[in-house]
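Below is the structure I would like to discuss, written out as structure tokens.
All protein chains but one are shown in place.
Up next, subunit A:
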Amino acid sequence: QGDVPVLISEDIVISQPAKILNFLRKQKYNADYELSAKRGADTLAYIALLKEKLLPALLHTFWVEAENYSSVTKPWFASRIAFPLSLYLPGKMSREALNRILLTRGGPPLYSLAEVEAQIYRDAKECLNLLSKRLGTSQFFFGDTPTTLDAFVFGFLAPIYKVCFPRVQLQEHLKQLPNLCRFCDDILACYFRLTVSGHSPAGQDTADANLRKLTQLVNKESNLIEKMDDNLRKSPQHPPRKLTTLKLAAGGEASSPLNRLSP
């Protein structure tokens, strides 16, 4: 149907971020169980910040910046989408991204696309600085265990950090914030089993596949964020299963739906 991300668990196919999160919570996976009310509120606030300040620049880097789009994003997506959708979908996503940027950030006193672009990149860099200050020297945003906020931030940062674009001003800025880079590397190493050194020739395919998944997560981030809020409140609050069981369930075991995220 052209809808990503999609979760396939045994016979069930779920295709919207909101429903995926709901499903996971019902299976007793909830990263925020131990968060206090105040931290839950902070999570919402930071997600709003990411969406407002960082998302436009991210969309721009992937979908609007001509060189990036034509040399990386479009071929990448087209190669994973079935023909003939591959001819149509990337273009549609690109147009939607530009539309969204112009409608939400365009308008006086910014009159040209170049001015809007300059403003959104300024905002994105400021947002990255704010995140870096908030993270400080902790391993995750709320102490030693990862929460939903960490997942969100990672979902935004990892594509910026890892994808090799021709035009990389955001990546260069991110690389000057070592605690955020370390944060991404930690999560990649723990949960995506990617070598921290980046491109290893033998693991190139796995690396590509993982990065594609990350990119797809980002592209539906807007839906994810909007519906996430609903679920943070509505879903039953179950204690989480131990996260270690997920790490140990190496290749093949169907016990965890997370292992079967499909592009």
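Simple rule for what comes next: a residue touches a chain if its C-beta (ideal position, glycine included) is under 8 Å from a C-beta of that chain, and two chains touch if they have at least 3 such contacts; residues count from 1.
Everything below uses one rule, namely that contacts and distances are computed from a predicted model.
Considering only "Serine/threonine-protein phosphatase 2A 55 kDa regulatory subunit B", "BRCA1-associated ATM activator 1", "Ubiquitin-like protein ATG12" or "Metaxin-2", the record for the omitted chain gives "Metaxin-2", by its UniProt protein name. Only one of A:L44, A:V168 or A:C181 touches the chain withheld from this view, namely A:L44. Of the candidate positions A:I81, A:L113 or A:L130, contact with the hidden chain is made by A:L130. Interface note: of A:R80, A:R100, A:R167 or A:R182, the residue touching the hidden chain in the full complex is A:R100. Remark: the residues of subunit A touching the chain excluded from display are 37-38, 40-42, 44-46, 48-49, 51-53, 96, 99-100, 103-104, 107-109, 130-131, 133-134, 136, 222-223, 226, 229-230, 232-233.
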